[in-house]
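Every protein chain of the complex appears in place save one, which is left out.
Labels run A, B and C following the written order; every chain starts at residue 1.
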Amino acid sequence: MTKSGEKPWGGRFSEPTNKNVETFTASIHYDKRLYRYDIEGSIAHAKMLAKQGIITESEMTLIVKSLREILKEIEQDRFDFQPGDEDIHMAVEKRLIEKIGDVGGKLHTARSRNDQIALDMRLYLRDEIKTIIRQITALKSAFLETAKAELHTVMPGYTHVQKAQPVLLSHYFLAYWEMLDRDQDRLKDCLKRVNVMPLGACALSGTGLSIDRAYVAKLLKFPKISQNSMDAVSDRDFVAEFIFASSMIIMHLSRYCEDLILWSSDEFAFVEIADSFTTGSSIMPQKKNPDVAELIRGKTGRIYGNLMGILTVLKGLPMTYDRDLQEDKEGLFDTVDTLESCLEILKEMVKNLRFDKAHMLKAASSGYSTATDVAEYLVNKGVPFRQAHGIVGRLVAHCVKVKKPLENLKMDDFRKFYAGFENDIYDYLTAEQSVNLRRLIGGTAKESVSARIKQIESI
Amino acid sequence: MTKSGEKPWGGRFSEPTNKNVETFTASIHYDKRLYRYDIEGSIAHAKMLAKQGIITESEMTLIVKSLREILKEIEQDRFDFQPGDEDIHMAVEKRLIEKIGDVGGKLHTARSRNDQIALDMRLYLRDEIKTIIRQITALKSAFLETAKAELHTVMPGYTHVQKAQPVLLSHYFLAYWEMLDRDQDRLKDCLKRVNVMPLGACALSGTGLSIDRAYVAKLLKFPKISQNSMDAVSDRDFVAEFIFASSMIIMHLSRYCEDLILWSSDEFAFVEIADSFTTGSSIMPQKKNPDVAELIRGKTGRIYGNLMGILTVLKGLPMTYDRDLQEDKEGLFDTVDTLESCLEILKEMVKNLRFDKAHMLKAASSGYSTATDVAEYLVNKGVPFRQAHGIVGRLVAHCVKVKKPLENLKMDDFRKFYAGFENDIYDYLTAEQSVNLRRLIGGTAKESVSARIKQIESI
Amino acid sequence: MTKSGEKPWGGRFSEPTNKNVETFTASIHYDKRLYRYDIEGSIAHAKMLAKQGIITESEMTLIVKSLREILKEIEQDRFDFQPGDEDIHMAVEKRLIEKIGDVGGKLHTARSRNDQIALDMRLYLRDEIKTIIRQITALKSAFLETAKAELHTVMPGYTHVQKAQPVLLSHYFLAYWEMLDRDQDRLKDCLKRVNVMPLGACALSGTGLSIDRAYVAKLLKFPKISQNSMDAVSDRDFVAEFIFASSMIIMHLSRYCEDLILWSSDEFAFVEIADSFTTGSSIMPQKKNPDVAELIRGKTGRIYGNLMGILTVLKGLPMTYDRDLQEDKEGLFDTVDTLESCLEILKEMVKNLRFDKAHMLKAASSGYSTATDVAEYLVNKGVPFRQAHGIVGRLVAHCVKVKKPLENLKMDDFRKFYAGFENDIYDYLTAEQSVNLRRLIGGTAKESVSARIKQIESI
Partner (left out) sequence: MTKSGEKPWGGRFSEPTNKNVETFTASIHYDKRLYRYDIEGSIAHAKMLAKQGIITESEMTLIVKSLREILKEIEQDRFDFQPGDEDIHMAVEKRLIEKIGDVGGKLHTARSRNDQIALDMRLYLRDEIKTIIRQITALKSAFLETAKAELHTVMPGYTHVQKAQPVLLSHYFLAYWEMLDRDQDRLKDCLKRVNVMPLGACALSGTGLSIDRAYVAKLLKFPKISQNSMDAVSDRDFVAEFIFASSMIIMHLSRYCEDLILWSSDEFAFVEIADSFTTGSSIMPQKKNPDVAELIRGKTGRIYGNLMGILTVLKGLPMTYDRDLQEDKEGLFDTVDTLESCLEILKEMVKNLRFDKAHMLKAASSGYSTATDVAEYLVNKGVPFRQAHGIVGRLVAHCVKVKKPLENLKMDDFRKFYAGFENDIYDYLTAEQSVNLRRLIGGTAKESVSARIKQIESI
């Protein structure tokens, strides 16, 4: 049992906190990672208190100096965190008072842990979002580089994991570029709502002391100040929104990894992942497994789970701050860590892929993947599309039966299905021809893909 | 069994579709609600085909005229939907061909159901998001009106469902205004990503026919065109993002409803919901239940579930279009319907609340809710906050023991705890005084709240 | 506006229910499907009331007769459901009173909608669980039949979607049999908790009238009676548990469908799904898509979502009954419908698969899938497994380099990697040999698989 007198909030209490309760309610073991932001916020707060005459300049100087020392202690691993510290705020304040006595007790003036933690988390997340945006830029670059390198590689495009139409490998990579680009937009939108200064809301209603919130915002480089103190302490929307944005990112990565897993199978054999990015089996000597891709795909569950976690916490929570909100942090930290490590490793892995271009082209050329082109050929000859579709359907059924690719059919064969076929049909039957026909905006012709690459590079 | 020849895609098939498969794969029973958007998109597509010379002007005129007739047939409930129609696209095309024969078969030129459904959903969701933004504006207005009407009503502010500090009822309602305002911002951000034109992506790779995507975008008022055909057909990010934005909205409503349920209990007794917005019990004659608030709170589950549903569908889905994506629609429709009905009913209910102001003030005045003000009073007298907190903590513990409110203490009593108390302490002990002290930005003083109201009204 | 007098619970109310509120709170449009169970429960309740002398025998006879007529009206689609009916209970009671006047008003004695809906749902779910258990039995049979038919088909077993070791196709199907068998066990366990009689709990505390709960349980064939009235009306555990059991089932189906989608790709080409179980493309004439498998996989999202929905509803719900609980039904119904249709269609589809056995064997024979057998061969020669693994790893790396399968190596080649190789190594190199070595319990040798089939058939 701790002596109740030791708790900074213990005045009203006649019994000390139960030891198990202390452990159960403590967050210090995970929120200590916010130390940098906690101290940064406290320094700005102290400066404001001095500017407003609530503490003296020399008190402020002492407090700020000591906070900086504490920062160093933590960074140099000389700070002794205790479970009884409850949380990072109390740990720092306790140390401050140890160092400078009663003056340290002035720092928490016009502040509550309710607005302090909101501040810490916003400072932290603001930084991490910027980091993740940078990481996505790097991954987009890796995809773009691949797209530029593979402008001549024709592969089968799939729908339903069935060969559909030939596309450029470049085009495929640019599709993921687009997804990641949306992901960045979502993060930027999220950042607008993260980047709001809550300090001054205190417990829930503000303070009667004459503080200057705008000054704190300026010191901490916040473009906006929260406009309602009750909302400021009970709002965790920004946590949920970030975890959702992260869910979308990991979902996109999971889709890419799914493709990569398939493509590196013996059956597809489109790509070989470098040995250094695969692992082996403890029992099967021949195995080379795409573990990294599988793990990223699997980690989707973790981030989705974190999203469901925070949403569950927030559901039906009465106003304003409730202790349930402490459960916002571990899921957030885990999401940040997971995402950052996945983005980093994937970027490296993408650079370590070797595509089997010849095999991809061969695959693109099989499976009657130019059948749509034949139908469009007929449209150009005036056949209504729906009829053209029917004619080519029967043509393909015939080819399947006789086990011939379309390009091996003789003109007579073609004409059995539609009399209007002419010699120029042979310009529509290969995968390369098919790709090059698609010159529209967003299409897969080299021309279109190059245009898009240029456009991207000029942004 | 249907004859295989009847399927518009049946050319390659030697067996007809199994009847159960037909039913199992059909989406017509729910996607028919997209009919308006499907036809609107088809009209724009037909106009473009004519402009590009892929069909003739007169073919286009005939197609457009007939599509408008079909629209009327559906709106007047004269259209005969069949399970065998598969989906809204096929239902409309089939009817078109019934009406105008082979020319109808030209409409699907340079188009696939893959890009068509993406278009329909974006057109639909664009409209619904605008509707929901308008509804939120209306709900915000209802909250703002209440805030304006209750500028003199003092209530207890809660943390941990424990009385914390007095606040204005206005301030409380403005907190929800802020949440809803963020919700609108999120919807507007989402709308940017919804409002992108996918048509022309066809199955996945575009078309070899010379279409004009920009023209279609102009006709349908899309500010942007999707820049990658593979992405265009496999992207359902916008569905997930919308359902997430909706999850945040319903979460906010669930928090408000939780408060309302508590407040309308006998124990809180802060508010009476009008009879017309409550329901009774089939067995207990005295009951008057806040069912509407409970149902809204409960409907959070449904929307969270829809979010988890679409995220699950998208996880690990290989490129590009897979039939799994058909599972995007029912959850989306349910989310839209749920949200719109909750926003509508809640707006009405808020107007039908009667607050018991006297009781709220009394509640705000009890529970030592001005203790923080006493601590800040001491700070103003030069006591470090942490010590002030301790002094007041002991003071409150004493009051609890002798069952007295703070304002009933004599000066002598105060001085037992700290010698520096003076007569002006009595200016800090009532709920009204406490509220009025908090004049900071985002604070609860009438001055601050009025300022925020003015600011909001001037936006 | 309805006249308030019309509501069966309207006595205490001075204002009629708002029309929108009536619509918003109504559940009749979906809970009407419980009609059969509602009436069945009412008949048992009426019989009990008569047995206990709370109503007379002739009143009971009249009530029961009329309830049976109402049942018929509904089944013959002659019953006029109105939104103003609120729910199935009120709809039936209203009709009963229409038919037989005041006597009808006696049915709701010693009953509340709170216990009545709990009863209806338990009766309903009890039936559906039994149906689903039967459907799983049928699907297990389909898998077992395939396993029996494919006892000689060797396929590559995969880990990480990389060829690992050869297995029998039978063995693969029996793996799914095991999963489904666990699913049935879970449903049976769930059924124990569904099959409990709640009637008599009334609103929450039971009744002062002398009812006989055991008699009702006997009439309705419930083996157990709920032992706490407060729990009885607020318990929806059985709904969540059923939806979880369903989540596991659909997850298993999603895994099977994932395999099937891969296997029916051109690249794997292990299986052809009958035309009647696939669909085509509206644009690509050559396509034959495994839509049914994709849709089942996609429907996983829906059931997971329903699970998250009910769990969200229940989180933090105060005792006892809250209207939030009305949100338990649509997700449950959707889960039942989805699951039943997936189980039905999958069973049929499995019977319509044609395996390419020669191709499977060829695939199983490539990719060095017998490398583990070589390592175990060395273990039998006394080499520690870890060293054996290393030797074979180098051997395979060599083969990859020279592009040779293991069985094409000469004895000299083998001995370059380990001197102790002897001629009997050639008994360990083919896929068939590999399979037949694995004669342990649960192993893939024909002997083991046959034994398991026999065991299953003897259950």
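Heads up, the rule we're going with is that a residue touches a chain if its C-beta (ideal position, glycine included) is under 8 Å from a C-beta of that chain, and two chains touch if they have at least 3 such contacts.
For clarity, every value in this text was computed on a predicted model and none was experimentally measured.
Out of C:K329, C:H389 or C:K446, point to the residue that touches the absent chain in the complete complex.
Within the whole complex, the residue contacting the unshown chain is C:H389.
Out of A:D127, A:D324, A:D356 or A:E407, point to the residue that touches the absent chain in the complete complex.
In the full complex, the listed residue that touches the missing chain is A:D324.
Considering the whole complex, which of B:H171, B:K288, B:R323 or B:R452 touches the chain not shown?
That would be B:K288, which touches the missing chain.
Of A:Q135, A:S264, A:S281 or A:T430, which sits in contact with the chain we cannot see?
Residue touching the chain left out of view: A:S281.
Under the stated touch rule, tell me which residues of subunit A contact the chain that is not displayed.
Counting over the whole complex, subunit A touches the hidden chain at residues 1, 4, 7-18, 20-21, 24-25, 89-90, 108, 111-114, 202-203, 274-277, 279-292, 294-295, 297-302, 304-313, 322-327, 330-331, 341, 344-345, 348.
Hey, which subunit B residues sit against the chain that's not shown?
Considering the whole complex, subunit B reaches the absent chain at 159-165, 261-262, 264-268, 280-291, 294, 308, 311-312, 315-316, 363, 366-369, 371-372, 374-375, 389-390, 392-393, 395-396.
Everything below uses one rule, namely that only the chains that are shown with their structure count from here on.
Whole-Å distance, subunit B centre to subunit C centre, using C-alpha means?
Roughly 32 Å separates the two chain centres.
Would you kindly tell me how far, in whole Å, the mean C-alpha position of subunit B lies from that of subunit A?
Centre-to-centre distance between subunit A and subunit B: 23 Å.
What residues in subunit C touch two or more of the other chains?
280-291, 294, 308, 311-312
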